[in-house]
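Note that one protein chain of the assembly has been removed; the remaining protein chains are unaltered in position.
Chains here go by letter, A and B, matching the order in which they are written, and residues are numbered from 1 within each.
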Amino acid sequence: MAKELIMDIKDFSFKYAGAPKPSLVDINLPIYRNKVTAMIGPSGCGKSTLLRALNRIHDLYPGNEYKGEINLLNLETDNFENLLEIKKENEFIALRQRVGMIFQKPTPFPMSIFDNVAYGLKLAGIKDKNIVQEKVENALKGSAIWDEVKDRLKESAMGLSGGQQQRLCIARAVALKPEILLLDEPTSALDPISTGAIEELVSELKKDISIVIVTHNMQQASRLSDYTAFMYIGKLIEYNKTDKIFLNPQEKLTEDYVTGRFG
Amino acid sequence: MRSRRLLLNKIVLILSTLSAVLGLVFLSWILITLFIKGISSLDFSIFTNDLVDGGLKNLIFGQFFMALIATIIGVPLGMMAGIYLREYGNSTYANIIRDLSDIMMSAPSIVIGAFVFAVFVAPFGSINGWAGSIALAIMLIPIVVSTTDNMLSLVPKELREAGIALGGGKHQVILDIILKAAKVGLTTGILLAFARIIGETAPLLFTSGTNSFWTTDLSNAFPSLTVSIYNLANFPTDKARDLAWGASFILTVIVLIINLIGRFLTRDKG
Partner (left out) sequence: MFSKEYLFKKVAFSSATLILIILVSIFVMLFISAKPAIEKYGFNFLTDSSWNKTVETKVPLTPQEIKAKKSSKQKINTEEDDSLFADDTPVLGGDEASDNEDSNFNIITKNIFGGFVPIIGTILSALIAMAFSIPIAMGIAVFLSEIAPDFLIKPVGTAIELLAAIPSIIYGMWGLFYFAPLVQKVFGGSQISLLTAGLVLGVMILPFMAAITRDSMNTTPDVLKESAYALGATKYEVVKDVIFPYAKVGIIGSIILSLGRALGETMAVAFLIGSVFKIPHNLTDPTISIPVVLANNFGEASGDMMSSLFFLAFVLFVFSFFTIGIAKFYFLRGRR
């Protein structure tokens, strides 16, 4: 199967509002369809900043500066569109429905388990109860949490364990059938068992969804991802197939990092 | 569908921005009114004459003096109580006191006036400055308790441990280290509390009452700026009303300046 691009980041630079210098400089990075791309690097290297640019969640806080292009494949027209050109609110909404996001800490909304998953659908304008019901059920099943919550769908999502909450959040994002799912260190707040469940889920999900995951856990990157990008102080140092990065890195910095000489 | 959502979003954002504008309109309306009416009725004689001669000198002094006595009574008690809650009390008892203090902070001030009347006015047969000061002190204490409690909670635990580790007694560590560490916050809190009580009217109405003449004798009816504003505003003559506006202006300036000083002290701390 030919590798197919879904997103293409070109010469991308990013500066936070009021910051003296850019946090990301000249990033070039392809994201392939139905693959898992991992972004690794020491804290502060800009990996989360980059991830948060991919659905323009940075724009919640005014004054940030973008340069370059982030091209996203439009599945209908088969053309790439630069998502940095988005200015209108409804385009942002559309973008975020196409590019889902999971955060470090689970973020269940203060509502029932069912409503959490149905919320994105409601925003997307799906009103038919049966369709919502079906989509919620499928999303929960697809996120490997259905069996645990099917008898308590009306209960508050706050009562779930951390790992369950995180899978619920994935279900909530998946229910919208996004093209890309961004995961920002999704297991850093979880215990090893929940982490395992999430990792398993991610491997399942890539059948339908392209995944970008930020992680500080190198085992996780090597277990999960097809491609890995190593970043350091705002720059992309090396990008390659995951096994190449971990077994045969080209750059000294990458080698030092993946062998644990700094971190 | 999406355009309806966006429209609704826009409407709500506009409405809530308008609410903020409305709040600011009220603030400016009140301040501008006060300023215009206040300035036009102010002349220097207001500060040199007592109420009986058409001035405010004794009233301003009286209001300050009672608030000051209240502070002298209330601050040590409130701080000691706050210290107890934060440094000594992990008990149910301390939690109950903390809760009750919170309730007391929001209790109707007129009721506190009624209570002080029953205890400090009725038995002596006449209104007096002590009663007014005590009523204000009762208003002040829970505010100081809450401030002290909060400010001490911001002092890192390590500081206490370090003090104890150097061989200091607990009370020495509290007095020498913790209170100093919390000094700015405590000062601000006390200033704000002072600003709050100096503007009070209701607890003074039938405790201190007010007095047209200069006096420093707290055992008599005592001059109060706020009570006199209330009386003057209900007077049918323009002169009395103008004086009420002048007094209101002075009162507001005092209260706002104390507030701004308090904010200025803690400007770097959010």
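The rule is short, and it goes like this: a contact is a pair of C-beta atoms (placed from the backbone, for glycine too) under 8 Å apart; a residue touches a chain by one contact, two chains touch by 3 or more.
Nothing here was measured: the structure is a model prediction, and the numbers come from that model.
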Sole touch to the unshown chain from A:I93, A:V132 or A:I233: residue A:I93
If the hidden chain were put back, which of A:L29, A:L176 or A:M231 would touch it? A:L176
Touch criterion as defined above, residue of B:I83, B:V155 or B:I178 at the omitted chain: B:I83
Positions on subunit B contacted by the hidden chain, ascending: 5-6, 8-9, 12-13, 15-20, 22-24, 26-27, 29-30, 33-34, 76-81, 83-85, 87-89, 94, 96-97, 99-104, 106-115, 117-119, 138, 141-142, 145-146, 149-150, 169-171, 174-175, 192, 195-196, 199-202, 205-206, 209, 226, 229-230, 233, 241, 244-245, 248, 251-252, 255-256, 259-260, 263
Could you please point out the subunit A residues that touch the chain left off the display? 55, 57, 60, 62, 89, 92-94, 96-97, 100-105, 107, 109-111, 119-120, 123-124, 169, 172-173, 176
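Criterion: only the chains that are shown with their structure count from here on.
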Which whole number of Å gives the spacing of the CA centres of subunit A and subunit B? 52
Using the touch definition up top, name the residues of subunit B that touch subunit A in the complex. 1-3, 5-6, 9
For the complex, give me every residue of subunit A touching subunit B. 89-90, 93-94, 123, 125
